[in-house]
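Left out: one protein chain. Kept in place: all the others.
A, B and C are the chain letters, set down in written order, and residue numbers restart from 1 in every chain.
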Amino acid sequence: MTEMLDLATTVEGLDGLELVGNWHVNNDNIHEVARMFQDRGFKISMLVPDLWTQAKWGKGSIAAPDAKTRQAAVDEVRKVMDWGAELGCSYVDVRPGQDGYDYCFQADYIEAWKWLGDGLVACANHNDKVRVLVEYKLKEPRTHCFVTSAAKVLLLLQGLDKVGVLLDVGHSIAAGENAAEAAALLASHRKLDYLHLNDNYRSWDDDMMVGAVHLVEYLELAYWLKRLVYKGWLTLDIFPYREDGVRAAMQCREWMAVFFRSVDRVGIDKFTEVIRSADACSASDLVRCALNM
Amino acid sequence: MTEMLDLATTVEGLDGLELVGNWHVNNDNIHEVARMFQDRGFKISMLVPDLWTQAKWGKGSIAAPDAKTRQAAVDEVRKVMDWGAELGCSYVDVRPGQDGYDYCFQADYIEAWKWLGDGLVACANHNDKVRVLVEYKLKEPRTHCFVTSAAKVLLLLQGLDKVGVLLDVGHSIAAGENAAEAAALLASHRKLDYLHLNDNYRSWDDDMMVGAVHLVEYLELAYWLKRLVYKGWLTLDIFPYREDGVRAAMQCREWMAVFFRSVDRVGIDKFTEVIRSADACSASDLVRCALNM
Amino acid sequence: MTEMLDLATTVEGLDGLELVGNWHVNNDNIHEVARMFQDRGFKISMLVPDLWTQAKWGKGSIAAPDAKTRQAAVDEVRKVMDWGAELGCSYVDVRPGQDGYDYCFQADYIEAWKWLGDGLVACANHNDKVRVLVEYKLKEPRTHCFVTSAAKVLLLLQGLDKVGVLLDVGHSIAAGENAAEAAALLASHRKLDYLHLNDNYRSWDDDMMVGAVHLVEYLELAYWLKRLVYKGWLTLDIFPYREDGVRAAMQCREWMAVFFRSVDRVGIDKFTEVIRSADACSASDLVRCALNM
Partner (left out) sequence: MTEMLDLATTVEGLDGLELVGNWHVNNDNIHEVARMFQDRGFKISMLVPDLWTQAKWGKGSIAAPDAKTRQAAVDEVRKVMDWGAELGCSYVDVRPGQDGYDYCFQADYIEAWKWLGDGLVACANHNDKVRVLVEYKLKEPRTHCFVTSAAKVLLLLQGLDKVGVLLDVGHSIAAGENAAEAAALLASHRKLDYLHLNDNYRSWDDDMMVGAVHLVEYLELAYWLKRLVYKGWLTLDIFPYREDGVRAAMQCREWMAVFFRSVDRVGIDKFTEVIRSADACSASDLVRCALNM
């Protein structure tokens, strides 16, 4: 952890990091963790309950067929919420990646959907200092997760005002969404709470650097974030398997700066005007103009 | 039309056909159409307002940026609803395929979503004898439609009890869904109103015959239709480009019979038991057993 | 035709157009066509035998199961080659889109592969003034075409020096290729003869404007075209369904100018150096730098 944090201080513009419950934080080290972050001027942007790496979640977490496992998952989220409250971290990230199925005839979709909702209700009000966010994903580790898209998570969270959504841009792209549209949909339901940035080739969550593939989509996302007055975190969820992590993070930062600068170069109003014309040629022209090409 | 209907009489087990507004039905021929169907003992299972082939819908129909176009789309749906009432047809199928975008920066997602909802509200109560159904699709003719998935259409229809959903199995598969899960989700919101059957290779709405690719998925769908006590139409939306249409329809019918017979061979309860075990090996075994292999 | 050509004169930088045999050219109008092109200073970049729209090609063209159909397809290509020779057009584009299958158990892969080769041999030497090019595509109109990828067309053309390849960038992307890699592979086999430019969202041949999606891929393609000293045509194969055709063509031209200018901004050698470092962060940095962001 010390090594990771020291490395993090070399990433220009970095304000905070996410931590995974039990991996990085536990009852024994919580005060030490707080101090390590304070010493370096970092915030903990997010605490993530580990609901996917341990064997006990192999058949599901908050929507597991086994009632005790479901309760254990709720307990795990609540515990991490309490840690968050103590650490001044405002969010926990519920990733129900094990909640799904691999094969046909392996899940009772009606029951599972109900269990998902029940589990989130059971977490939502546990600690008012910490907001539960759900991170959707089409697949992995399951070949089919239950909570796959922006629309599906919003449907799940109908009436659950206290639970929000974490939009992982790569998950959105790999789910066949346009991330900008997903962001707008979430925001119009007051649930665009937090962003994970990364890129991929659409068929898998490759967790690549921003700027790898979807430049136009990212530019459009930047426009919508400005238009929607998004004030939340812009965090990186990349997996620099063969790259130097610090350099990879810096590349992402540079690309995000390009996209926001490009929106400013043209201005929100001009973008909105072209959008409302619904004219693809004008849109194409505007993209080149904004990107300074 | 006469030719089509006469051909249809040669398809064993056929109870009805869908008609497209203006293509097949109009104010002048409506009584004649009614008689042609009666003479052959056919019902009109569905009337489909043509919201996608004419130039006027080129930039959208119920969610077009132009207010007059939106109104024209609503008027079109209402007109076809009235025809439906007159013809004893219970459903109109709203296919907002032109409502979407091809390029980034070509749609105002916030406005479009609102327009979609407003348009459906404006249709919903128009004629109590006819229920409006929305048919979702990931893409085509647009590269991105707005109403892409079961979850998204349910989100759109929150609070709109009078509007239901048409589940086109091929659209579901091509949208990355498991159609059985989509059916269960729709049914649990009381919106599994009508089915289109066909198959494809997942990346495009190929409109192939049932039995072409997704045998296990179709078997699972058959189980859920029985479990959910689905009583609605099972209609074919295939495009037998190189095949004899009557023979192609008969093949689909045979395949559906296989799937329902296979569910009965094992029994709903046995399926439910295996599903609840969440055990993939048992599921695999059960599939072979049910299919009599 | 006159209308099309007059419109074409308004597209800046346009040097030529493709024509489809029988649609645009036939024995009766061939001299008139030649004059119409000369009058406007246009070349005919390509003649395309129509092997896919007529009913007789419904079960295949040069690889149809029926021997007479195969012969008719060869005859059609040869006829169009002769027209090409007369019109000063150097290429015919063989698009075996109907040669494939939709369903399993619908094609004899061993025979079909042999027929494809035989048909191309029969065309190759017909008229030395015109080179036969094969345009590969993963699917459409078939759900499975036989000639799907750069590697597969090269395998098919082993030993057939007189037949080359038309690389449609959109087909390449929709076939899961990186178009730059496909171009390099074709060029290293001396078969990068001709280019179709367009873009899409990877799962279908959307025939969108250049610049719609794949900016980084197109930049990489521009680098490779320069490095490979490609001197052939850069033609557009876009389908501006909702756009003004002339404006859409101009957008594509602007985007291509951006990509080539960007390669020049950094220089071929710098790109090659970064490529050989195999370092993703340096590559990411270079892309931003080249695109002037």
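As a working rule, a contact is a pair of C-beta atoms (placed from the backbone, for glycine too) under 8 Å apart; a residue touches a chain by one contact, two chains touch by 3 or more.
All values reported here derive from a predicted model rather than from experimental measurement.
Asks: Among the chains included here, which ones are touched by the excluded chain in the whole complex?
Replies: When the full complex is considered, the omitted chain touches A, B, C.
Asks: By the contact criterion defined above, which parts of subunit C meet the unshown chain? Give residue numbers in ascending order.
Replies: Residues 59-60, 65, 101-111, 113, 138, 144, 148-149, 151-152, 154-155, 158, 175-176, 178, 180-181, 184-185, 187-188, 216-217, 219-220, 223-224, 271-272, 274-280, 283-284, 286-287 of subunit C touch the chain that is not shown.
Asks: Considering the whole complex rather than only what is displayed, give the residues of subunit A touching the chain that is not shown.
Replies: Per the touch rule, subunit A residues meeting the hidden chain are 58-59, 102-104, 139, 141, 143, 200-201, 203-204, 206, 208-209, 212, 241-242.
Asks: Kindly note down the residues of subunit B that lie in touch with the hidden chain.
Replies: Considering the whole complex, subunit B reaches the absent chain at 201-202, 209, 211-217, 240, 242-244, 247-248, 250-251, 254-255, 258, 262, 279-281, 284-285, 287-288, 291-293.
One rule holds in what follows: only the chains that are shown with their structure count from here on.
Asks: Same or different, please, for the subunit A to subunit C contact, judged on whether over half of the interface numbers appear on both copies.
Replies: Counting shared over all numbers used gives more than one half: same.
Asks: Can you give the whole-Å distance between the Cα centres of subunit A and subunit B?
Replies: Their C-alpha centroids are separated by 33 Å.
Asks: Between subunit B and subunit C, what distance separates the C-alpha centroids? Give it in angstrom.
Replies: Using C-alpha averages as centres, the distance is 37 Å.
Asks: List the centre-to-centre spacing of subunit A and subunit C in whole Å, with centres computed as mean CA coordinates.
Replies: Each chain's C-alpha centroid was found; their separation is 40 Å.
Asks: Which subunit C residues reach two or more other chains?
Replies: In subunit C, residues 201, 209, 212, 242 touch at least two other chains, as defined above.
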